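All protein chains of the complex are present and in place, except for one that has been dropped.
Just so it is clear, A, B and C label the chains in written order, and each chain counts residues from 1 on its own.
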Amino acid sequence: MNAPPDYGRAFARWRDSAPEAWAAYTRHPFVRALGDGSLPRSAFLHYLKQDYVFLVHYSRAWALAVAKSGSLKEMKIAAATVNALVNHEMRLHVEVCAAEGITEAQLFEVREAPQNLAYTRFVLDSGYSGGFLDLMAALAPCAMGYGEIGLVLASETSSDAYRPWIDTYAGQEYQDLCAEIGALIDAALEQRLGPHFPDVPAWNALCRTFRSAAELEAGFWDMGLAGA
Amino acid sequence: MNAPPDYGRAFARWRDSAPEAWAAYTRHPFVRALGDGSLPRSAFLHYLKQDYVFLVHYSRAWALAVAKSGSLKEMKIAAATVNALVNHEMRLHVEVCAAEGITEAQLFEVREAPQNLAYTRFVLDSGYSGGFLDLMAALAPCAMGYGEIGLVLASETSSDAYRPWIDTYAGQEYQDLCAEIGALIDAALEQRLGPHFPDVPAWNALCRTFRSAAELEAGFWDMGLAGA
Amino acid sequence: MNAPPDYGRAFARWRDSAPEAWAAYTRHPFVRALGDGSLPRSAFLHYLKQDYVFLVHYSRAWALAVAKSGSLKEMKIAAATVNALVNHEMRLHVEVCAAEGITEAQLFEVREAPQNLAYTRFVLDSGYSGGFLDLMAALAPCAMGYGEIGLVLASETSSDAYRPWIDTYAGQEYQDLCAEIGALIDAALEQRLGPHFPDVPAWNALCRTFRSAAELEAGFWDMGLAGA
Partner (left out) sequence: MNAPPDYGRAFARWRDSAPEAWAAYTRHPFVRALGDGSLPRSAFLHYLKQDYVFLVHYSRAWALAVAKSGSLKEMKIAAATVNALVNHEMRLHVEVCAAEGITEAQLFEVREAPQNLAYTRFVLDSGYSGGFLDLMAALAPCAMGYGEIGLVLASETSSDAYRPWIDTYAGQEYQDLCAEIGALIDAALEQRLGPHFPDVPAWNALCRTFRSAAELEAGFWDMGLAGA
């Protein structure tokens, strides 16, 4: 893939403002190994189990975004996202795990890895201690990074080992979600910081939050590999 | 109606712990006037418009409940409630208002009455400054009080003036929601305070929160009447 | 007094953006009656008791400002303010009440008036649901309005009936606090929204928050008069 995906103005700039952190996350050895099929099954399963715990807290953070929304439109998108995550995605996740032989009971007993905890609590605190935009900057790397990773792997991958995972994130439904979240973020920025939002000082703090979240994503992949 | 509705253990005890506040809310002159049809249309429309603003903040508070949930089960119920409020109830409310000649543009311009603001910010702060149970105690009077009012009016009312409003809250769908929220609250109390939760000191603070929210509901009806 | 007090750029503009709400608050009949000595003692005592409850929640809101600060400097000022409020001002308040025959036991039993609750929960939710600037816009009218009222009454008043109250807020110590808070707010705005902060869209939301808080202050005076 030559050009990065188009998920809006803010994403493009955030991505460009943290090239090393973004590459370390989206081109991580875990990701490459998903693509060429060399990822040990044990690492994938370890990742899947931790990702289930991650989804719980990531959903909580999107719920916080509803509480912190500045307009009904923002509330609607965030509320639909929470509902999709909690009442659909998590069920899907349980099914994927079941297909891999991980029971729901096992998922409930998963002990949260430190890298997992670090990431989700950072996102939540960004929201609680900051405002709506801070929360969006912390939520964006996960949502959109997976979209980009999905597209890259779909265009590069020869192996079918992790094809269903790749197809999920490269698929139109997930790509549409990324575009929708990107539009939500762009509109939120324009309504609060104006059309030239990257020139407003608050933008720099948002870039730092985005970068930190991208770095924490790379730590999450590290954890996945360490579980092999 | 002789017996109060059965929305669970906590509701029955909270209700009994604040008999005056509960009666002042659920048997308020505004409510009686809805029932006998004597409520001036202008008061009803004023109420409807404020209720739209109320729903925005009440939805935010339920979203906060997702973020503060202690289990996936709590998250699922709260998330479904948020989604129902934001992506369905509010649309319904817009339609009801439209039928009364209030456009959506007018709804967006409604200035929040002080009694409205007092109530919703109290609920939100109960959640932010307290824990999940404090938030539930603040959310309960609205959800369940409307259920009880609906049932009482449905059994007593002769006038058809506000029949659709009454039918909504007396209807099975809304009654089921009250029962579900009651079960959520009972389970949350048992999991945190144990089977004898009314004997735990924290229970008294929850009763005070419930009573304050009921009093603020009565203030909301006052505001409705004052808008006549 | 001809010119309004100089508590910084943001205050001057917020004040000008809500002339009616600001006048209704700072030139309220309760305030005028404090100045000319016509305020019934019972109203003053009612106000004093409610103001004690107010201080509890107002202190909580300043503590939240510490948690939401963006720099160590912001933290230091906010933390010193919390400590001054909780560990000094409240003791002073207890002494003033004692001089008026209100015991500390009576203060603990005060039931929070609805106007009091509305105001403080609005401030707290502005902080929890918004960011640091939203919280500052909600905290400013109380801190700075009392400073302005003190100065106006000190320059106009003939009666000595409420002289100690007036002297407290017209005094240099309190005026310095207003200037310090004003400088904190100006710096926070410049660091987040830039030197031309009133041109950034987020500014309009801050003006609305400031106005709402000023209106809630007027409601607080109404409550004082109603207690006569």
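As a convention for this text, a residue touches a chain if its C-beta (ideal position, glycine included) is under 8 Å from a C-beta of that chain, and two chains touch if they have at least 3 such contacts.
Since we're looking at a predicted model, the values are computed, not measured.
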item: Options C:R60, C:R121, C:R192 or C:R211, residue touching the unrepresented chain; value: C:R60
item: On chain A, residues whose C-beta touches the chain left out of the figure; value: 60, 114-115, 117-118, 121-122, 124-125, 128-129, 212, 215-216, 219
item: Contact footprint on chain C, counting only the chain that is left out; value: 56, 59-61, 63-64, 66-69, 72, 75-76, 78-80, 82-83, 85-87, 90, 124
item: Contact footprint on chain B, counting only the chain that is left out; value: 67-68, 70, 128-134, 190-194, 199-202, 205
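Everything that follows uses one rule, which is that only the chains that are shown with their structure count from here on.
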item: Core chain by centroid distance, with centroids computed from Cα atoms only; value: B
item: For chain A paired with chain C, centre-to-centre distance based on mean C-alpha positions, whole Å; value: 42
item: Whole-Å separation of chain centres (CA-atom averages), chain B against chain C; value: 32
item: Between chain B and chain A, distance of the C-alpha-averaged centres to the nearest whole Å; value: 35
item: Residue list for chain C, restricted to those that touch at least two other chains; value: 128-129
